[in-house]
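Only a single protein chain was left out; the remaining protein chains are all shown in position.
Chain naming follows the written order as A and B, and within any one chain the residues start at number 1.
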């Protein structure tokens, strides 16, 4: 519900022009604070948006330390931030990257998947869907500058972009590794990767839960380019310039023609997909397995 | 209407056996002249058909100088020429190439897209559809011997073929570059290229309007082979021999099994597609943009 409510208020959120926000995190502005009652930090806590050096380009940085877990809050902020940029005529492209060292995004926040009630699971899943739909169909040019590990939901987020550049670091593994956690990626995760690397490669990558190092990610087509880490942003900007050389209207209609059918598959069964998720994640066996995994993660840190 | 009328008369057009037509352009024969009242030049003006050195193979050359623009007339002649060959038991394969130096085909004739009335736009678009449907589903083996630049509609025409050989000349760029003109390739252009280079490569090529030099066209799979220009025809003939070694009936049924679903997508909404085109092309903004582009082209020549 929160998500829906928020999404109905783009106009108010846009009262303050983006051009004024150079380097300022979203939620710290009054406009952003107005989005959601009593959530002053909202909208800025986890997503940092800055104009890039190039005209018309924004850099959107995920900032949910330590590993950019996709919590309900982060997902919601991502969607709002994107929508603001879409509604701002100044911006035509977004470079999506991480503000956390060594991790682009670790994927869905496991704390959202454990020990919650069905209503909360449903709300969370709806936010995951919303993130995917908005980013996958965005009118803006989205270039992912992947500067860290990119598993599961982090990989999904990058797959929504129009182009992916990955920093050449053997620790930056990338892939939809859900099966390894005993979880099954939903069909629209599958569609996203299949549209990117093809049917056969998807059969392997998705069943094996493959996390690929840069060279393999490039070879299979999961990313479009691998560059030294210090050239990541400059490469993303060069790529962006190429995409922005195309008239927006023609490019947007073309993008929609190619992607809408895939998005429609989820749109047509969005509620059923939420129910599937809630009933799957509520299973004792799944909860047990996830909690064991979470415990291990906590011990590792401690 | 003209197109439909013409297409109902294959029998008459075939009264004169093809075996007699060595080196003679279509429209110069009486049979061809009979196809359309008062259009004596019709059927030969822009399409030259000759038997190749190999048995059962015809060479079909586009001859609409200077750049083989796909006018209503050329499109209609292409379809008639193909249909004649299909109805002639002598021929099993066609090598499609250009009679104009340095250009395979520059694509749809922009003069057909500017300053005409809706009825004419509709007639023209129906002819583009017809060309695509007939060539894409042809029972004959079609090999494109691409001896020049191959953008937009020229690329589409080559994509209907069973095999594409491209002459190795860095000026022979190839691709569906519609977005660069502010135009959107319709869904069946998209389907054609997606069936050839895959989903991910299509996302990029179609949005960016990429025109690829031979090496890149080969790498992405837009063509099957790149050879020195003086080996283009001989290579096309070798390829043809390989395809003609397969029993026609089994090959034709297999081709139809693979391609019919893609063609059906257009067949099921052919009128709607025409309406979409007419309303899109009639927009002031599009007309303005195309006319500006045409002016530039004229100044370039002058």
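Definition applied: a contact is a pair of C-beta atoms (placed from the backbone, for glycine too) under 8 Å apart; a residue touches a chain by one contact, two chains touch by 3 or more.
Since this is a predicted model, take the numbers as computed values, not measurements.
Touching the missing chain, out of A:180, A:241, A:257 or A:294, is residue A:180. If you put the hidden chain back, the residue from A:208, A:261 or A:297 that touches it is A:208.
Across B:55, B:215 or B:258, the residue that sits in touch with the chain not pictured is B:258.
In the full complex, chain A contacts the hidden chain through residues 178-185, 187, 190, 194, 198-200, 202-204, 206-209. Touching the omitted chain from chain B are residues 162-163, 194-198, 221, 224, 242-243, 246-247, 249-251, 253-255, 257-259.
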